[in-house]
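First the structure, which I've put down as structure tokens, then a few questions once you've had a look.
With one protein chain held back, the other chains of the complex are shown just where they sit.
We just call them A, B and C in the order they show up, numbering each chain from 1.
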Amino acid sequence: MQVMAIDRNSLRGKLFIIIFGANTRKGRLFDVFLLYFILTSILIVCLESVPKIRNNYEPEFFYLESFFTIVFTIEYFLRIYSHPKPLKYLLSFYGIIDLFSILPFYLTYFMPSGHYLITIRILRLLRVFRILKLSSFVHHAQVLKSALAASLQKITVFMLFIVALVLIIGTIMYVVEGEENGFTSIPQSIYWAIVTITTVGYGDLTPQTSLGQIISSVVMIMGYAIIAVPTGIVTVEMSRSLPVPKTADLIECLSC
Amino acid sequence: MQVMAIDRNSLRGKLFIIIFGANTRKGRLFDVFLLYFILTSILIVCLESVPKIRNNYEPEFFYLESFFTIVFTIEYFLRIYSHPKPLKYLLSFYGIIDLFSILPFYLTYFMPSGHYLITIRILRLLRVFRILKLSSFVHHAQVLKSALAASLQKITVFMLFIVALVLIIGTIMYVVEGEENGFTSIPQSIYWAIVTITTVGYGDLTPQTSLGQIISSVVMIMGYAIIAVPTGIVTVEMSRSLPVPKTADLIECLSC
Amino acid sequence: MQVMAIDRNSLRGKLFIIIFGANTRKGRLFDVFLLYFILTSILIVCLESVPKIRNNYEPEFFYLESFFTIVFTIEYFLRIYSHPKPLKYLLSFYGIIDLFSILPFYLTYFMPSGHYLITIRILRLLRVFRILKLSSFVHHAQVLKSALAASLQKITVFMLFIVALVLIIGTIMYVVEGEENGFTSIPQSIYWAIVTITTVGYGDLTPQTSLGQIISSVVMIMGYAIIAVPTGIVTVEMSRSLPVPKTADLIECLSC
Partner (left out) sequence: MQVMAIDRNSLRGKLFIIIFGANTRKGRLFDVFLLYFILTSILIVCLESVPKIRNNYEPEFFYLESFFTIVFTIEYFLRIYSHPKPLKYLLSFYGIIDLFSILPFYLTYFMPSGHYLITIRILRLLRVFRILKLSSFVHHAQVLKSALAASLQKITVFMLFIVALVLIIGTIMYVVEGEENGFTSIPQSIYWAIVTITTVGYGDLTPQTSLGQIISSVVMIMGYAIIAVPTGIVTVEMSRSLPVPKTADLIECLSC
């Protein structure tokens, strides 16, 4: 991260180093606090959603949630204030996540159950990991990310194929099973086809007619073979993105 | 695609270049229009199948569907007219799909719910992708296709094995569980065996007796190991069909 | 198959060549007939098990089944008669399958629904495949078989681990959920653990308590990682059992 023209003695400069950096003792402390604040506030939201607990401690939850959201709001404005280029921060990936982490609370008035969406603030942990330089984790995440990025296009082609497949299967099952067996519409049948081909198999919709069961059997066996494809793609890309020590040894051996 | 003896100035020649080609501005425009027409018409069919929506807008849906089918029918006849060898087109893969994309509508009279099958026109998108030369996608699709083609025979052997296995397991479970526990026939039990071994597990049929549960457990654990086989096949073929940059580097190194 | 001291002119010798071999026109014809007879007789047993069909055609099914079983019985005795070493045939893999393919029918008197088990005669197709030298299939089956054989020990170790795991998980869930939530015994809970860890997930038994759901979540995520292990084993063995053309090219290049 290039740090642009920061006056290290001004208040803004000092704040920037604490809030955005993790090289100083204060900066690291700030990030560790942030980590615990984020985790605690998510735990509170999860507990609040349990009816039995909410009914007994409704005011407490409201106060706790208000407290954390106010803290995060202050942090958000401090980040805007201390950043050399506030607009750049506002539009950055982390800036948008920071905003979405506090917004739902203030919109509760318009959308009562929406405030639970502040669990999105778990994504803020990404920044904490990055800053605290949990380097081993970051390294492995990097390897995974590059392998997945290399697989992405192939997986997209594969996904388009799956979408076309479930559309056709869904339509056929809608025609075969009909509304009286729970396949009430083509979108509903497509939902069934996805549940089946991914081997999730809830069982909320199941074929009732003999023909439907035969078609389902074919779909399931197909899905069995199809699930091999993304696995194959990722495995191959992953084995390519990793260093190959043995071949390297071989080269060394050849040069001697 | 070799283009045979087309008089570029005749109406047929001009139409052929627009409809079948994508090198001219008009040809590309035609394909883009086609893409949106196909997607829109599929969306309409999906929406029409939802009972609540259909009941409110029945005539509108009929008009829209008629409109799209008439457009595709005109396009179909223009394709036949403009192609240098109409019969070859009619019997080609895309020619058959084009026919099946309009046929169900005209057969509604004989088979009322059959007209939903026009969602098969999603396969027409294959042609659009090919013509618009979405080359990156086409390349990746090619790699996947060749890997799957190389795996096909092995997967077929594997599938024959699975078919024999589910037949035997199905029969055993039919004898063990019997009709009073929902395993009402051997085909029904085979359906259960497929649902189980592919790990879909709807739960519409489950073993009730202790012996049945023990056999099921064995089947599930077997299925667990068996699912590894197609994945292994595809992964190995995929890693063989991909270029191996490191070995290439090695060869270069050796030649220096 | 070494053919031992067969008098090609005697009846036994001629029968042996027709029944066990596939080099003569008659021998091949015999095997093709056998193929259709096996498939037809299995189809009949499957159809017979469907209550609606059975009730309407009960005598017909009995006659058909009797006919096929008598044919297979005659074939069985001809095999014994014509084989140079009858005892060796009787105790061979195929000899035992041939016996089990006819036995259930004759035991119907003692175990009424047992006669369905004659579907085991599908295993006889293995011999037909082998004899008809469907060589491509046999080759691929061979590759799969050798890869699986190489994986067998590792997969056995893995399976023992899974057995210990489901035993412990099953006991914990039995204690946590208790009989009132459907986990009526440890074997029942082990059955649940297997259904869960293999990702089959029927849903006939599901955790009802919060603690049970938390433990289940951990089990499922573990199962998610665990399913990777057999796949990894098979893939690695499969990639080792296949010829590696690129390395071969490399060696050639080196020798020049």
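Please note the rule applied: a contact is a pair of C-beta atoms (placed from the backbone, for glycine too) under 8 Å apart; a residue touches a chain by one contact, two chains touch by 3 or more.
Since the model is a prediction, treat every value here as computed from it, not as a measurement.
One of A:L90, A:I122 or A:A164 touches the chain omitted from the figure, and that residue is A:I122.
Checked against the hidden chain, the listed residues A:I17, A:I190 or A:A225 yield one contact partner: A:I190. In the complete complex, the residue from C:D7, C:E58 or C:E179 that touches the missing chain is C:E179. Even with one chain removed from view, subunit C keeps its contact list with that chain: residues 153-154, 156-158, 160, 164, 167-168, 170-172, 174-175, 178-179, 184-187, 190, 196, 199-203, 206, 210, 213, 216-217, 220-221, 223-225, 227-229, 231-233, 235-236, 239-240, 244, 247, 250-251, 254.
Subunit B meets the missing chain through residues 199-203, 231, 235. Counting the whole complex, the residues of subunit A in touch with the unshown chain are 42, 45-46, 49-51, 113-114, 116-117, 119-120, 122-123, 125, 136-137, 140-141, 143-144, 147-148, 155, 159, 162, 187-188, 190-191, 194-195, 198-204, 227, 230-231, 233-235, 237-239, 242, 245-247, 250, 253-254.
Going forward, only the chains that are shown with their structure count from here on.
When subunit A is fitted to subunit C on its Cα atoms, the angle of the rotation, on a 0 to 180 scale and to the nearest 5, is 180 degrees. At the subunit A-subunit B interface, residue numbers used by both copies make up under half of all numbers present, so the two copies contact each other through mostly different positions. Centroid to centroid, with C-alpha atoms defining each point, subunit A and subunit B lie 30 Å apart.
Averaged C-alpha coordinates put the centre of subunit A at 42 Å from the centre of subunit C. Annotation for subunit A: residues touching 2 or more other chains are 199-203, 231, 235.
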